[in-house]
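First, the structure itself, so that you have it in front of you.
Here the complex is missing a single protein chain, while all its other protein chains stay put.
As written, the chains take the letters A and B, and residue 1 is the first residue of each chain.
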Amino acid sequence: MTSRGKALAWQTVAVLVTATIVIYFANNVVTNLAVRGIQFGFGFLWAKAGFDIPFHLAEWDVNFSYGRALWVAAINTLFASAICIVLASMLGLTLALMRLSGNLLAMGTSRALIEVIRNTPQLLQIVFFYFAVLQALPPMRQSVTIGTSVFLNVRGLYLPAASGTLWDWITGLSWAAVLIAALLWRRIGMQLPRLLVLPPVLILGLVVAGFTAQWDAPALKGFNFQGGVRVPPEILALALGVSIYTSAFIAENIRAAIIGIHKGQTEAAFSLGLTPGRTMALVILPQALRILIPPLTSQYLNIIKSTTLGAAIAYPEILQIFARTVLNQSGRAIEVMTLVLGVFLAINLVASAAMNAWNRKLALQGR
Amino acid sequence: MIRHPVFRALFGSKFNAVVTVLMLALFALTVPGLVRWAFGHAVWEAMNRAACVATDTGACWAFIKARFALFFYSVYPEAERWRVHLGLAVLVVIGAGALFSHGRRGWWLLGLLVVVPVVDAILLVGGIFGLTPVPTERWGGLMLNLVISFVALGGAMPIGIALAFGRRSQWPVIRYGSTLLIEFWRGVPLLTVLFMGLVLLPLFLPHGVNVDNLVRALVVMTIFTGAYMAETIRGGLQGVDRGQAEAALALGMHNTQVQLLVVLPQALRLCIPGIINIAVDLFKDTSLVSIVGLFDLMGVVGQSLKDPAWTGLASEGYVFAAVVFFFACLVISLGGSVLERHFSVAPRASKS
Partner (left out) sequence: MTSLPARVLRAGRIALAAGAAVFLSGAIAKAQVAPPPGPTVEAMKKRGALNCGIDTGVPGFAFQDNKGVWHGIDIDYCRAIAAAVLGDPDKVKYTGTTAAARFTVLQAGEIDVLIRDSTLTFTRSTVLGLDEVAVNFYAGQGFLVRKSVGVTKAAELQGATICVITGATLELNIADFARSTGAKIGTLLFDKPEEAIAAMEAGRCDGYTDDSGSLAGMRSTLKNPDDWFVMPELISKEPLGLHARSGDPRWQKILFWIDNALKSAEEFGVTKANADQLKASSKDPFILRLLGAEGDTGKALGLDETWALRAIKVAGNYGEMYETHFGPKALNLPRGLNNLYTHGGLHYPLPIR
């Protein structure tokens, strides 16, 4: 048999076996659903939810549907993931640099922290940080006040909220402009570093927008502060718990990547008169980044999945809102779990694709 | 004193000095309170929480003492617990042999992969050789974490190897199929697939067939770990010099032989650190099975907090669980680094 024919034969066998298994399972599912009198369908997504989601970035009201709840919870998951990814990267870098710093105490602490963090269950850590955060924040009646309308207490950080049509337009346009400029930076021939120019532009835009807005300041009424925007302590605890845990792994990846950069690079940079700090920032890290991206991708994907542990500390993410509340109310275990899995797969595939694109870009630049 | 190397390492430069002071301040803030709670004012002997609270203000370790056996074996029958001990002893002896023996390591490893599962399965399940059968719903505590980790890790190896080769296959059907499987399992949170396993696995089986709850968790954990294993092993396969395979082919070996006998062993050696990381992660993740109604260590701790005699002692329970997990994971890591050292030293030694 030719190798081509053989390949074809084997692949056909693989397809047939897979198809048989799939058909067998599908058949079982159909029979079982019928026997148990379980109906399958996604019609329930349009039913009224009736429950409160305590923290939401997208609009939410108890009269919205289950489908809307999925959207709101997905946004919350993405929000937490984004914060954790940024924080974990920064912390990971800090821990890695501590371990490479040469200060005995810093090295020892970093090593001990990494070992403790890596070797205890993440869920316990998140619960621990939640209560640490709650203990650290002052009670509501003794809020830390900044100015007249920013309050910090155990219920969260209260900020004044802006609203108004002009505010919406100007902030939206500033964000869009800055993002587009960031993406096209090189192509439009800009020479200055992005980070030096764009953030001030964005801030300027927001300040201008701020003058046009109506401000709604939080005020203590009855049990709670009313009005304004509230950042709950749960998001802080979740961010700390997830990012500190992941930062231990990222630190090890970064350390491996930095060690992987040839010693000659450092020596060359020193001989050119660069300080150790600038050597690290300008010579070592950019090169280490290239080795780092594949393992970093895995860690970022882990972060996205780990945000589900927020369910334990009252952070309303997909697992809590959908796989707990909605599942319990509607009783539709199969549909709900399928949706939750689908959402996570989609988020992770997009994140993974984005990281791969970045990886390719860096690899190309390096040549 | 100022010239002492330790002092120089701590306060040698301005940056170092600042770091040192910050660290010391952090320790001063956290450590004394913790020590007071955990040791100074702790209560070791009490009948219940009320007695603890009446005695002192610190941790109520009497809770842990009273439930110690439960945390380790859950409700595994007391008269049969020697079987758990024996099983653990077999694992430890053969494991230690595989780590530290010289020369006969291959045999020890084989023992770890064949003898340990068979002997321990017989011991724990029972039903033959005059051993009383112990149904799996009586398994629990730390013992369950160990069982799940061991089975899932053992089962994940062949799955991981198969998927890793599958993803590198030249045949698109196999390649895409493997990639799809790997990415699916890596893309979903373990919590949700565990739940899916609990609820959905019975639906996929013929009507009337019921699978043990533990088996379901094992299946899910094994496939989940297998997907991660596949990626680690794929990394290892990529790291093996292409010349190795070419040389073996030139010697007239069949391609399958080359991959299994030449490339795979070298790849596995390369990915020992990765596999150890997976093992540590897996062991910690076994604490999630309490979500599907199995009573692992975390499940038993949670359950113990519901006994009216001990409710309200969550900190003690969780701290204890964290310490146990920490030491168990430390043992895995240390074992891993011994393996790693051995296998990375060996080729260099042969060169000289």
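Assume contacts are C-beta pairs under 8 Å (C-beta built on N, C-alpha and C of every residue); 3 or more make two chains touch, one makes a residue touch a chain.
This one's a predicted model, so the numbers in the text were calculated from it and none came from an experiment.
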So one chain is hidden, and I want to know which residue out of A:312, A:345 or A:362 touches that hidden chain in the complete assembly. A:312
From A:149, A:298, A:329 or A:359, residue that would touch the chain that is not displayed: A:329
Among A:16, A:34 or A:62, which residue is in touch with the absent chain? A:62
From the listed residues A:14, A:58 or A:140, report the one that touches the chain absent from this view. A:140
One chain isn't shown here. Among B:33, B:106, B:135 or B:239, which residue touches it? B:135
Contacts of subunit B with the absent chain, listed as residue ranges: 49, 66-67, 69-70, 74-75, 135, 137, 195, 198-199, 202, 210, 213, 290-295, 299, 302-309, 311-312, 314
Residue list for subunit A contacting the dropped chain reads 36-38, 50-52, 54, 62, 127, 130-131, 134-135, 139-140, 154-155, 221-224, 226, 233-234, 311-314, 316, 320, 323-325, 327-329, 331, 333
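In the analysis below, only the chains that are shown with their structure count from here on.
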Can you list the subunit A residues touching subunit B in their complex? 7, 10-11, 14-15, 18, 25, 28-29, 31-33, 35, 98, 101-106, 109, 115-116, 118-124, 127-128, 298, 301, 305-306, 308-309, 319, 323, 333-334, 337, 340-341, 344-345, 348-349, 352
Using the touch definition up top, name the residues of subunit B that touch subunit A in the complex. 6, 9-10, 12, 15-16, 19-20, 23-24, 170-174, 177, 183-184, 186-193, 195-196, 199-200, 202-207, 231, 280, 284-285, 287-288, 298, 318, 321-322, 325-326, 329-330, 333
